[in-house]
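The complex appears here without one of its protein chains, the remainder shown in place.
What follows is chain A.
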Amino acid sequence: MSSGSAGQKPVDQGLAQEFGLTADEYGNVLSIMGRTPTLTELGIFSVMWSEHCSYKSSRVWLKTLPTTAPWVIHGPGENAGVVDIGQGLAAIFKMESHNHPSFIEPYQGAATGVGGILRDVFTMGARPVANLNALRFGSPDNPQTRRIVDGVVRGVGGYGNCVGVPTVGGEINFHPAYDGNPLVNAMTVGVARQDRIFLSAAAGVGNPVIYVGSKTGRDGIHGATMSSSEFDEDALAKRPTVQVGDPFVEKLLIEACLELMATDAIVAIQDMGAAGLTSSSVEMAGKGGVGIDLDLDAVPQRERGMTAYEMMLSESQERMLIVIRPDRTEVARAIFDKWELDFAVIGHLTDTGHIVVRHQGQVEADIPLDPLAEQAPIYRRPTAPSPAPAPLGPITDPIGIEQALIRLIGCPDLASRAWVYNQYDSTVGGQTVKRPGAADAAIVKIEDTSIGLALTTDCTPRYCRADARMGGAQAVAEAWRNIVATGARPLAVTDNLNFGSPEKPEVMGQFVSAIEGMGEACRALDFPVVSGNVSLYNETRAPDGSSVSILPTPAIGGLGVLDDVTAAIGLSMPADCTLVLVGATAGELGQSLWLREVHGREDGPPPTLDLAAERRNGDFVRARILAGDILACHDVADGGLLVTLAEMVMAGDVGCVLLAPQSGMRPEAFWFGEDQSRYVVAVRDVDAFTLAATQAGVETRVLGHSGGSGLTLPSGATISTARLNAVNSAFFPALMDQ
């Protein structure tokens, strides 16, 4: 056994602690190994047992989420979730965070986030057809925010545009709680034939293990460990742990892997993501119940003199590990030669049940795989309940409806995102039916079929902070609603659970409550979780030295399907339609954007969510869309009803004329309350529509009609479309192009 290179620190509990292992965890390492581990072995244990790779604080709770449905082909546990979308095809999708790297180095952090999630999807045999993202930034007033927005947007675009996968949707929030810890959650959706899905469980003792893609360098070493700890004042000094992406190589890797996948050569395949060669080899062998021998001298290396420790821990990007049929090695080599990518046989499967790593004639690691996986730590950390938000009390309207609307559509959370999405190629592939901003969910057609996918990302963190259980349920419900509003049938979600430190009981309480709420909504809406990612320790130091948690942010990526994509509808209305509100309004202003933007208050209970009503209203709306009765549809979300209507006007060139609000309710509560489970629809035959609604037990209310130019309020005052657009589109250029 190698004692490691000269000059290395001795392996002991102190070093284990530096690597992020607790004393108990290190004790467990010693008992598994029966000796002091080598440096490389300690590195392997520390990354495999990091929060990022082991989900040690979250696993017991994640297991409570519903993950099955007749249309689910593979749920959590594979590289991405897989659902049946008809015609023998499957959608493969997942969302993943790259939060910590994106604060340290926004461009590369975001870019490699996109690259990593793309690999999770194409490693299963899918051609990526769409990217989305969910981004959270600090206050626009914070001088750091501009740098981070600029880098993240350039990084998302720089990677996605070059690989040629359209970026079709996403969401952005600003809040001071993200000042030192932005959230970058990237989602990829791919499509594969159901009989050509590739999994990661290795099989076949003696089968060669192939390394393909970029060379291994010293970048990203211990990235997974960094993602599993809080930031301190030295966060920016961690820049060397951020990986550097090469989207050009990724594009070649996609084409080469898909070409190889069309043959019968592959036994198992996995990308080298977090913890690189370590996690891919350990997980592939572990899932297959085999052993694996690796010869690091064969690994393509970018730098000279790399040690076994560095190679096993490197998070260099654009690399894949493949177990292959031995008689197909040359077929595979020829494909990777064609695409000018590195290809090396770096090991083979064994029957030892161990991972054995050799380098320069020495055994650098020899670890039994079963205990490495089975004795990984699992924590049921203490939780503390958050206090229930106090009721709002009486509220006045100091500025009136028109002024409030103008203020809301110009505010950072509602301002047009065109400045951002116009930097993302949304049309490459030629299949984008609804581009960003055109509908509640992006619609992408599957080439050479009639099938359309409806895709969205959603979360309302301020609701989650006020009531994590309601917020978790609301994130799922809003994703479901956004898919329904296009006419698509919601199928499944991927989740990206971004929270603060799990070692704080109140954060752990938020986490557990949010998962409970998500689970309730997923069950009520038949909308299971098929993949996901957890990002904890999203904390920053306040000036006084205290640690500040982000808002709880369980971001939901939703996927739905249209059997006939031509049925999809969007926001923009034809003239001479009746505008009808579907769903009941009580005028709930707690946690509303109106309260924040008009009164500067972020309090009160979030709106209530009745999942039975959600289901009833949504099923009704979707049926009427598919029947052709609804010509435009927009769910009522942030900002409430009047903002919804303004967005429908801005989406096209047809205005609307509104009737008086519901009697017995204050106008601001009616127009700006954020009551859930509601849609605004444009219909031609209002009598037939409302009759059908009554028969379905769904409440409706006529709001006015479409036509003319601009938005005409019940007072008779008209806000021109040009003014709406000018106010709505001012925020991002003012912040970023100054």
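Worth pointing out:
Keep this in mind: a contact is a pair of C-beta atoms (placed from the backbone, for glycine too) under 8 Å apart; a residue touches a chain by one contact, two chains touch by 3 or more; residues count from 1.
By definition in this document, contacts and distances are computed from a predicted model.
The complex appears with one chain absent; UniProt names that chain "Phosphoribosylformylglycinamidine synthase subunit PurQ" among the candidates "Phenylalanine--tRNA ligase alpha subunit", "Malonate decarboxylase beta subunit", "Phosphoribosylformylglycinamidine synthase subunit PurQ" or "Phenylacetic acid degradation protein". Contact with the chain that does not appear here is found for just one residue of A:Leu65, A:Ile92 or A:Val433, A:Val433.
Shown as candidates are A:Lys56, A:Lys251 or A:Arg417; the residue that touches the absent chain is A:Lys251. For the options A:Glu51, A:Asp425, A:Asp495 or A:Glu674, the residue in contact with the chain missing from this view is A:Asp425. Only one of A:Val149, A:Val242, A:Ala415 or A:Val565 touches the chain withheld from this view, namely A:Val565. In the full complex, the hidden chain is touched by chain A at residues 154, 157-158, 161-164, 246-249, 251-252, 339-340, 418, 421-433, 435, 445, 447, 565-566, 737.
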